Structures are given as structure tokens and as C-alpha cells.
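All protein chains of the complex are present and in place, except for one that has been dropped.
Chains here go by letter, A and B, matching the order in which they are written, and residues are numbered from 1 within each.
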Amino acid sequence: MRAWLSGLLELRKYPSAIIGMAIIAFLVGLSVYTVITVPYSQALELWRGGEQWRMHPVNAGPAWVDRLRGGGKPETMVISSADSDIDVEPFEGGQRLRIPLEFDYDYTAFPSEINLFLSTPELKREPFTRLTWIAPDGDETPLGGHRIAREDRVSITQDWALERRLGHVPHVGLLARDLDDESPQVQPGRYTLVLDAIVFDEDARIDADLVLYGRVHGLAGTDHQRRDLVVALMWGTPVALAFGLLAAVGTTITTLIIAATGVWYGGWIDATIQRLTEVNMILPLLPILVMVGTLYSTSIWLMLGVVVALGIFSAGIKMYRAMLLPIRQSPYIEAACAYGAGNARIVLRYMIPRILPVLIPTFVTLIPTFVFLEASLAVLGLGDPILPTWGKVLNDAQSESALYSQYYYWVLSPAALLMLTGLGFAMLGFALDRVFNPRLRAF
Amino acid sequence: MNTSPPSAAATATSETPLVSVRDLRTWFELRQWGFVRVGSVRAVDGVNFTLKRGEAVAFVGESGCGKSSLARTLLGLHQPTAGVVEFEGRSMASLNSRELLDYRARVGYVQQDPYGALPPFMDVRRILREPLIIHGIRNRAEQERRIRKVLEETRLSPPDEYLPKFPHMLSGGQQQRVVIARALILEPSMIIADEPVSMLDASVRVEILSLLRRIQTSHELTLAFITHDLSTVRHFAERIFVMYAGRIVESAPVEELLNHPQHPYTHALLAALADPDPDNALREREVPSGEAPSLLNPPSGCRFHPRCPHAMSGVCDVDDPPDFEPRRGHISSCWLHR
Partner (left out) sequence: MASTPLLSVEDLKLHYRSSRGVVKAVDGLSFDIQRNEALVVLGESGCGKSSLAKTLLRILPRNVHHCSGRVMLDGTDIMALDEERFRRDVRWLRIAMVMQASMNALNPVVRVGEQVAEPLRVLRKWDRQRAMRKAAEVFELVGISTDFLQRYPFELSGGMRQRVVLAMALITDPELVILDEPTSALDVLTQASIMNVLKRIKRERGTSFMLITHDVATSSEIADRVALMYAGQLVEISTAGEFFRHPAHPYSKLLMASVPRLRQEQRPAHIPGQPPNLLAPPDGCRFADRCPSRFQRCAEDPKMFRLGYRRQVRCWLFAEGGKRP
């Protein structure tokens, strides 16, 4: 143990090891934080998408990028009827409600969409509303009348008649200073959407939420299904680390034991292992995974199993064999035989520990290759169907042509995390190599 | 320092030799492509000897003469191709796996390269515990007691200073002491030391050899000491076996052999050996021409005859010389004694 400790202490001399360990610590910390704050079931639920994301914009970039570039793109604003003074005017058989939804708009860019969400309790007759948009300069634009169901969405953006009337899409036209301008400017100030409703019940209420969808959102932006990418990026971390670590551990340990067994027994056992390895080496990994994914299941754990299974008789066996062959001849093994050590003991206690120091760096640098493999599978459309992973984000981005639509954040953020993972493990691995592999130790 | 005096029973059993080897052959098959036999390396090819209890003997010969293969066959690391090895009267071939494990506890092994002989990833305590664990001594206190005892015996004291050390932290001499301690820890009756000092510095060699000799006498062990260097055997062995090309060509007590060598090969070895002397530089040494024969295809008759200055054609190149006893207790396989 002390040799390991002193080796680890020696790592402090290598800045790359410290940076690498810091990166890995960050990723591990992020994983732990994620798993604690967003439990697995909740993550799956969130990633399934749907109504829960209706208040989020579509394909909004990260807010901090826009702020760094000095942009004034709006974030999503929600104006709720709960905060406004509602005039109630009762009449026979019902009442008339006047709900003003007021907000200050100071952004320089237009919102990406405007929706009005209405909800009423179960009523005998559906209420009727009339909407009026009042701009800061007092201009009033009638938005027409609606009969509202219990849960209703008035998509102002998709009001084609209004769009024709304004000459611009409504979420631009309603906020523009001059409608005749080809590229209109935002008119800053206080806007009001007045909701005049006739309710045919004595004590009925209407809850209204006006949503002006932003063009930027949070840390990581949103995707085409309005999902916050933070969920995928955060949950991608534990998934990637677990996949990489399990695959690396699984392949390394099995490969090592098989290689050592072959070297120790020699003869036909070794020959069989060698032939199996050679056959396995010419089998292409990716097409097999694609086949399994297409024909059977794309569950990440099944993929992990296949990767480990195919990795057992991999080229690693040849490498370990080359390292173990001289060790098999070494005097301390002979001495162990002479004092009666059994076969299993020699393989596990005498041969394998000898190459572990050389192996640890290889092992550390192997982890990101499996992380990348998982991401590549996801990009190819073989990602886990339910788990949010970095690869899935990339896959979505690719299928939605994110780069053509200039949604760079959609590609860059998962790619950056992948690269960070690779960098962290590689930097640590190379430093470990220097410490544990005496041949590389430069003076 | 001596352990209890030999009892009457022990004296009686010491009449039977500890090890008795008859016509031992250890051949290694050479195969091409893994299965086509192309020949055999006759590393040990017809060796006879007996070792008494508490005796220190030396096997002397050049590299490739089969002395290490002989050691490994005695240790049960190689299967003999033919012949019998008896240990305390029982043939090794008849041992079952349980008895073979017991046999391994009875024979200690000291190797040439002390650093290579120690697993570099274990500390001294672990190295010494391994044989104990394998032989079922699992009581920690008992393990610790035995470990401390052998460390004291090999003069690695205080033990606490050495127990946590890894092999690379020790000097060559200390490493070899650990190897000797490991060979002793199962309380063997015999120690086989294969070139135990050839990789050590001159100043340490004597120390290690003296240590081995002291342990051998105090424990009444049989010590089989394998070396290529005749000059080291004088004070550390009682009998010498000279090996050449897989066979023992001459054997005799040390003084007898050094003072009255009989076999021409032994003569050549002694003549080639220098004691430090400034006059050495003034003369060339007599060295037999040629090189040791290939064990794959040894010469017919006496194996030394192609290099022998006294070779008699028609005799030495035809028939294997039997063991002659030209002087009392002195055996030499050479037709010259006929």
C-alpha cells in the first residue's frame, strides 16, 4: 500500500495530474449533486417532455452567452392574473371580469412567442373573453374574442388573422414601435393585455397566465421540445461516468485475468485464448452494437453489457500477454512455485499485481474512450431511449439541424462536457503513466 | 546456538541419505509450430548422487551444463523425463498433491537474482507471510513469531526496521537475506541455493555464503549450493560435484578435489581460475579450445572428448565413461582411470 501512496504523493509534482484530478473531481461532484437533487425517476419524467415544459421557450440559447456578448435578448416572462387587480361587475346570471395583465418590456429583442394560458373551474357554460392589447403609447389592438374551455391556450403567435393585420408575426408586431418598418424596433414601456370575460356563474374565477417566451433561457438553453438542456447535461454526467467506469473496469479485469491465466497455463489454453482474441479483434465493434441496438434494445445497460462482452477478448489481451510473459519467467514466480503457491494464487497474487502499476494509467485513459463510445452510439440514434445523456442531446441537435439553424449551444455544450471528460482522464492518465511506468520517467 | 543434539533415532535415520538421485534425466522437448517435435535439450542426462543429512555440497559447472535444471528438478519445478529422485526414501514421483506440498515445505530455494526473486509489490512481512499462508499457518501471532525468528537468523535485525520495507529499498545483500529467510521460514531439511552470490558485490558475497553455511550447520540442513565459481566453494561446501554437459563428471570432498583433480575438465577449470596475483598479467592461461557442446545434440562417448587434451580416439568418442574411483572417495568419469 505504501508504494501506491508514495506514487500518489508523487503525482503532486505533475500540474497535469492536478488539473486532471480537479476536472474529474468536478465531474464526480456534479454527478453526485445531480443524482441527489434530481432523482433518477424525476429525471426520466422531465426528459419525457410534454406539458410540463409549456412555459419554456423553444430552442432558446443560454442566457449567459447572450449577456456576455452584450445582447438584450429577452428571457421568458410570465404575467399571472393572480398579481393583477381584477374588476368584477356582477350581473344577472353571471358576472363580467376585467383582468388587466400588465408588464414592463425593456428588452431590445422581441420575444420568441406569446401564449396566453387560461384556466377556469368547471362551469356550466363556457365563459367568453375578449382580448385587447394596449401598447405603452396607448395604441389599442383588439385581439378578438374567444370562448374558453376549462384549460385553454390562446396562441397569440399563431393568430394568422392578426399577423395579416399587423404585417408581422404577432409577437413582433404587438411590441413594435413602427409597423411599417421592415425590421421593426421594440417599443419599450408598460404593456397591458386586457382580458374582458363574461362568466356565467356567480362566483367563477378565471386564472390567466400571459407568457412572453424568451429567446434565451437559463444556463444551457432549451431544445426543440422546450426541455431545459441543463437536465440532460447534468444527468449525462453520472451516466457517462458510470458507463465509462463500468465498461473500463469490466473489460480490464476480465481481460487481465484471462490474459494472465493464458500466460500461466500456456499450451492449448493460451492458444485458444489467442485464437479467440484474434477472431474477436476482426469483429467490428460498432456495427455489432448497431445491430444489437436495432434488433434488440438500445438500453444503455444492454449496450454496456455488449461492450464489456466484446471487450473481454480484445486487443488488450495481446498487450497484457506481452507484459505478463516475461513476468511468468521471473524468479519470484519460480520461488512461489517452489514454496507451493497454487495456480490461482500465482495468477491473481503474483502476476497481476506486478502489472497493475503500468495498467492504472491505461485504465484511466480507457474510461473516456467508453464515454465517447456511448456518445457515438447515441449520435447514431442508438442512445438509451429514456435516459438523458450527452449523446442524446447531440443526436437531437443533429436531427434538428442545430448547426444550420445556428443553435450552436445545442452542440457545443454536450461536446464541451465530453471533451472535458476526455481531457480530465487523459491528463491524469498521462501523469500516472509517468509516475508508475519507470520507462517513461523523464529526469 | 546449536539446536538440540541429534537423538538416537535421528542418528539412525541419518544412515539413509536425505536425497538419492538415480539416473536422473530432465529433457526439454523442442517443438516447432507448437506441436512438431524437433528434438530434446538434454539438460540433465543421467545423473547419480546421494546427499546426506546436514551435508553441504556444491555443484560446479559452466552455464548450460544443466546444474540449474538439476536444481529445479530437485525442487519439483521440472518433471524428470526419466530416473528417480528419492527424498527420505520416498520417490518424488509417487507423491500426491498434498504430499508434494509438504515436500515443498521441506526444501527451501535461494535464487541467483535476489531482486528478481522477491515480488516487488510486497513488503518484507508479506513476502515472508506468503509461504506460511500457503502452508496453512494462519494464526497471526504464530506468523509474526516465525517471521521475526527467521529475520533474526538471517541477521536482519532489528526486524521492525525491515518488515515494512519493499525489496527496492534494500541493498543486494539484504535482499538476498530476505530470500534466505523466506527459504528458511517453513523450517526445511534442505536448501537449494542456485548461484546465491553471483549477482552480488564482492564484499557482500562472503557474508552471504558465511550466513548460509552458518544456518546450514546450526540447523543441520542439507545445503546444495550451485555455482560456476570454484573459488567460492572451498569454505562453504564439504563435497563438490563437477558437472559438464548434463552429467556429473567428477565428485569428491572439497580439499581432495581441489588438491588432486582427476578429470581433465576439472583440471581445465582450475587452470582457468585466477586468484588475484599481479603475475597473472604476465602469462596466458591454458584454456581448452572450443565451447561446451549443444545439449540438443551432445557428442557421443565422453562429452568432453572434443575439447579434451587427453582424448583417446576409439575410446573416448565411442563409449560413455563409467564412474571410476581413482582415489578413495573420489569419483571421476574418465577413461584415463581405466
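Here is the rule we use: a contact is a pair of C-beta atoms (placed from the backbone, for glycine too) under 8 Å apart; a residue touches a chain by one contact, two chains touch by 3 or more.
The structure displayed is predicted, hence computed values, not measured ones.
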(message) Out of B:171, B:218 or B:297, which residue would touch the omitted chain in the full complex?
(response) B:171
(message) Among B:230, B:249, B:316 or B:334, which one touches the chain that has been omitted from the display?
(response) B:230
(message) In the whole complex, not just what's shown, which of B:38, B:272, B:296 or B:318 touches the removed chain?
(response) B:272
(message) I need the residue numbers on subunit B that touch the omitted chain, in ascending order.
(response) 62-63, 171-172, 201-207, 209-210, 228-232, 234-235, 258, 268-270, 272-278, 280-281, 284-285, 287-288, 291-292
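Keep in mind that, in the parts below, only the chains that are shown with their structure count from here on.
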(request) Report, in whole Å, the distance between the mean C-alpha point of subunit A and the mean C-alpha point of subunit B. (result) 68
(message) Residue numbers of subunit A touching subunit B in their complex, please.
(response) 2-3, 271, 330-332, 334-342, 345, 350, 353-354, 356-357
(message) Taking the touch rule as given, give the residues of subunit B at its contact with subunit A in the complex, in rising order.
(response) 34, 72, 75-77, 100-101, 104-105, 107, 109, 111-113, 116-121, 123, 130-131, 134-135, 164, 166, 179, 182, 186
